[in-house]
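As you look at this complex, bear in mind that one protein chain is not there, while each of the others sits in place.
Right, chain A next:
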Amino acid sequence: MRIVAQPDRCVGAGQCVLVDPEAFDQDDKDGTVIVVRPRPESEAEIARAKEAVNVCPGRTLSLSVED
């Protein structure tokens, strides 16, 4: 499973960082998302990735199950 981001949609609200600061960070200049840990492993990490996808106001994030 992999976290996919489309930074051009990102509104920089940082909700993803609040949900999981180990998986997400924001660019210092324009606030857009940086996925620092794209592959959630444990169940807790996967749950947090799903929550981040759900709360993201820019509909920027998704989970890809293929790779």
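Note that in this section a residue touches a chain if its C-beta (ideal position, glycine included) is under 8 Å from a C-beta of that chain, and two chains touch if they have at least 3 such contacts; residues count from 1.
One rule holds for everything that comes next: contacts and distances are computed from a predicted model.
Q: Which one, "Acyl-CoA dehydrogenase family protein", "Multicopper oxidase", "Cytochrome P450" or "Ion-translocating oxidoreductase complex subunit C", is the UniProt name for the chain you do not see?
A: "Cytochrome P450"
Q: Identify the residues of chain A touching the omitted chain, counting contacts across the whole complex.
A: 11-15, 17-19, 21, 25-32, 51, 54-55, 57-59
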